[in-house]
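Once you've had a glance at the structure underneath, I'll fire off some questions.
Omission of a single protein chain aside, the complex is shown with its protein chains in their original locations.
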Amino acid sequence: MRRWQLASFALFFGLWELAGRWPVSPAFPPFSHTAVGLWQMIADGSLGKAYLITAQPLLLGIVLCAIAGIAFGIGMGLSRSIEWLSLPVFIILQAAPMAAIIPLLTYMYGIGLTSKVLAVIMLAAPVIVMNSYKGIRNTPPSLLQMCRSFRGTRAQEVLKIVLPHAAALIFTGLRLGLAMGFIGIVIAELLITPTGIGDLISYHSSTADYPKMFATIASIVAVAAISLHLLQRLELRLFPRD
Amino acid sequence: MTEAIVEVKGIGKTYDNGVEALRDVNLSFPKGQLSTLLGPSGCGKTTLLKIIAGLIPRNAGEVLVKGKPVEGPGAERAFVFQDFALLPWADVLRNVAFGLELRGTPRPEREEVARKYIAEVGLKGFEHRYPAQLSGGMRQRVGLARALTVDADIILMDEPFSSVDEQTRRKFQEDLLDLLRHHQKTVIFVTHSIEEAAYLSDQIALLSPRPGRVSKIVRPNVDHSRSPDEIRRDRGYLDTVDEIWGMLRQYV
Partner (left out) sequence: MKTLLSLVVWFVLWEIAGRLKLSTIVPPFSAVIEAGIEIAPTERFAKAAIITLRSFGLGMGLALAVGIPLGVVMARVKGVGRLLGMWVNIFVSAPISALVPILMAVVGIGETTVVVTVFLFAVFVITLDTQVGITHADRSLVEMARSFGASRRQLYSKVLLLSALPEILAGVRLGAIRGVKGVVIGQLLVAIIGVGELFEVYSNNFLMEEFWALVVIVFLFAFAVSEAIAALERRVEYYAASR
């Protein structure tokens, strides 16, 4: 396992280095320059500061979204009328390019934290809600019948069977929601007013400091990838698949 | 003594994980007869069958078909799968004709042959149904028709009736014998059911497990001219079943 991963990294960074040295575009720095730029930004604290700023709306948005989204998804799963009203909307929202609405948020809520939190929520909510909903709906009928055969009440059915079974999909929904959250915050910071990571990207882009611009972008992709990977491992630990 | 159409000599097979599945297996399968490989789970009978079919490689020994060594699959051997292996997106007619389709036989010709065998296995009228619409028993008939359509001399059957219910299974066994009376095929059959082996076979090779080896060859003393129900109460049949059970009991 390890060897393949190393080879994979080596291949990717090797190609990057070669591509950077090819005189196709001055704006594409080789891997080595990017790595140096990354180190410089870590050293002077600009990267750290940017992440602190970016993390706020991201985490705030995800937490709010998780609480409300899971609750709503569960409601959708348990109540046919809520499902009837909300399901078509969320199906559309999942497929829709929500990014188009993000610039609009600035009118309502200005260029501050609120807009960015809303951007995260708008992108992450559909997938969190849908996964929670599916988790509830997909309870195996045989388990429900079993509960009924032992004369369990509806409340017991929900608490002891439906919810524990749904937990796995709910967690998956959170993980996917976080992925969407990263997407949302990046778009928000590039489209609304740049702060945090988006600001670093724009600044280094405008000053043509391509190694640092690339390094920032690579770092956000890496942070997203690592946090999602860790969540996935946690998910497999908590909910082993048979 | 009928000549052997298939012979295996010194067959050995070890899996990648180090487990020795077969060791020094020597058998000959007489032409035109139904030979069975019988044994408990893990004795390597399916492995041996697939080696004869050329579907998995062996580590030692050789497989001779009509006196010549073979490596991979060949036109003279056709396989019937335990889980039917039907193309779910194709109808019965296309599935049965599939072997000929792969050989490039033109469509009208291969469909004509397929229709003939579809009728022979009792599925006339079902040519345009899809596997999802068929019961397990019917799906296996499709598998059998497909093997017959390619006109192979040797049919290899891997626990073909284990995925169907008991009643269907009995009917199948009877129909199989009827079918084989009309077509001079050699059949190599794998099963774990002693009754099935005793009912169908001209020759039974008992395999012992871990590693798979031939422990005994039994020739059932069954009079196939009688009716199926009479056979199942016949002395010779019942004695064979007991004898085999006595030999296999120690491995359970």
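The first chain written gets the first letter, and so on, giving A and B; residue counts start at 1 in each chain.
Operating definition for what follows: a contact is a pair of C-beta atoms (placed from the backbone, for glycine too) under 8 Å apart; a residue touches a chain by one contact, two chains touch by 3 or more.
Since the structure is predicted, the reported quantities are computational estimates derived from the model, not experimental observations.
Engineer: In the full assembly, spell out which visible chains the left-out chain is touching.
Structural biologist: Its contacts among the visible chains are A, B.
Engineer: Touch as defined at the start, partner being the missing chain; which of B:Phe79, B:Tyr117 or B:Phe161 qualifies?
Structural biologist: Selected residue, touching the omitted chain: B:Phe79.
Engineer: Which is it among A:Leu47, A:Ala66, A:Ile136 or A:Ala179 that touches the chain not included here?
Structural biologist: Among A:Leu47, A:Ala66, A:Ile136 or A:Ala179, only A:Ala179 touches the chain that is not shown.
Engineer: Of A:Ile128, A:Val158, A:Leu174 or A:Ile220, which sits in contact with the chain we cannot see?
Structural biologist: In the complete complex, the chain left out is touched by residue A:Ile220.
Engineer: In the complete complex, the non-displayed chain touches which residues of chain B?
Structural biologist: Counting only chain B, the missing chain is touched by 53-55, 73-75, 77-79, 81, 83, 85, 87-89, 98-99, 101-103, 130-132, 146, 150.
Engineer: Going by the touch rule given at the top, which residues of chain A touch the chain that is not shown?
Structural biologist: 4-5, 7-8, 11-12, 25, 27-28, 84-85, 87-89, 92, 94-101, 103-104, 107-108, 176, 179, 182-183, 185-187, 190-191, 201-202, 205, 210, 213-214, 217, 220-221, 224-225, 228
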